[in-house]
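Each chain you see keeps its place in the complex, though not every chain is here.
Letters A and B name the chains as they come in the text, with residue numbers starting at 1 for each one.
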Amino acid sequence: MQKPSLPSSKDKTIIVFSGDLNKVIAAFIIANGALSMGRKVSMFFTFWGLNALKKEKKPANIKKNFIEKMFDFMLPRGSKKLALSKMNFSGFGPVLIRKIMKDHNIASVEELIKTALSNGAKLIACQMTMDLMGIKKEELIEGVEIGGVATFLEAVENSDATLFI
Amino acid sequence: MQKPSLPSSKDKTIIVFSGDLNKVIAAFIIANGALSMGRKVSMFFTFWGLNALKKEKKPANIKKNFIEKMFDFMLPRGSKKLALSKMNFSGFGPVLIRKIMKDHNIASVEELIKTALSNGAKLIACQMTMDLMGIKKEELIEGVEIGGVATFLEAVENSDATLFI
């Protein structure tokens, strides 16, 4: 007699809504921990979270309208520009966190992102946020996919845990 | 031989703790996505999240004590008054987000709430928050239920994913 096959996915889904440096770090530490245990991980970046996936330098020849330019000017470009939710001190806080992470041999957020990608994490940029803020695919780091709420919910239903960070 | 019936609920539970406009939008976009896939959705509004469920106009004849009046004066009344977690700019940020959502044919938060209710979402106001802040049932929009942590946990245990937003 056959055992029934149980729905036993241990995949994880993480929605990264926040663009705070320490929340993005927390998201990737959890993701990389799960990947190292052999779990599939989908990370869905929406609203401020999307800033973490921007390339450090904006590609040339990207055209934006007035409002898109405003967002462009005001939002941080890439993981190196993310701020802290507390104790930001005009940018000194993130410098401090980065220094002590390095002193304690903890990977930087850029390394954490690279590790996640090379271990197979799916990084998905929210289509609606891109539309709203006028962010173009060429502005995002290599390896990022684009998806909507249906993509997100499909990942959620294949996961045993979903975190909203 | 009968197949065993597996616990396969795909319901979703969302706890809306934040009253930030963009987090409330995210909560309802996820909720409406799940509803359109035929899932049951319970949304539990607590602390600042409860502001999203207030009617735009306070009903007449509601009596509040001094502390309740203070909360009443200081907290936003209804979804049209919610602020952004970042870039609020004394209320200009939300105006901007609302404008670009409209420009991109994305439903306003008021429409998102209406859609959720008419598609069967349960919107539950946290009893304890109402007691603490002196919010009366008559101040909340039609269709909202009231419940406590037990109501919340029952929904959680019938769901395959719970988000704390």
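Keep in mind that, in the parts below, a residue touches a chain if its C-beta (ideal position, glycine included) is under 8 Å from a C-beta of that chain, and two chains touch if they have at least 3 such contacts.
Since the structure is predicted, the reported quantities are computational estimates derived from the model, not experimental observations.
Of the identical protein chains in this complex, 2 are displayed in place, while the full assembly in this structure file contains 3 copies of the same sequence.
Following the convention adopted for this analysis, only the chains that are shown with their structure count from here on.
Touching subunit A in their complex are the following residues of subunit B: 3-4, 6, 8, 10, 12, 22-23, 26, 29-30, 33-34, 37, 85-87, 96-97, 99-101, 104, 106, 160-165. Residue ranges on subunit A touching subunit B, taken from their complex, read 4, 6-7, 13, 15, 17, 19, 46-48, 67, 70, 74, 128, 131-133, 149-150, 152-153, 156-157, 159, 162, 164.
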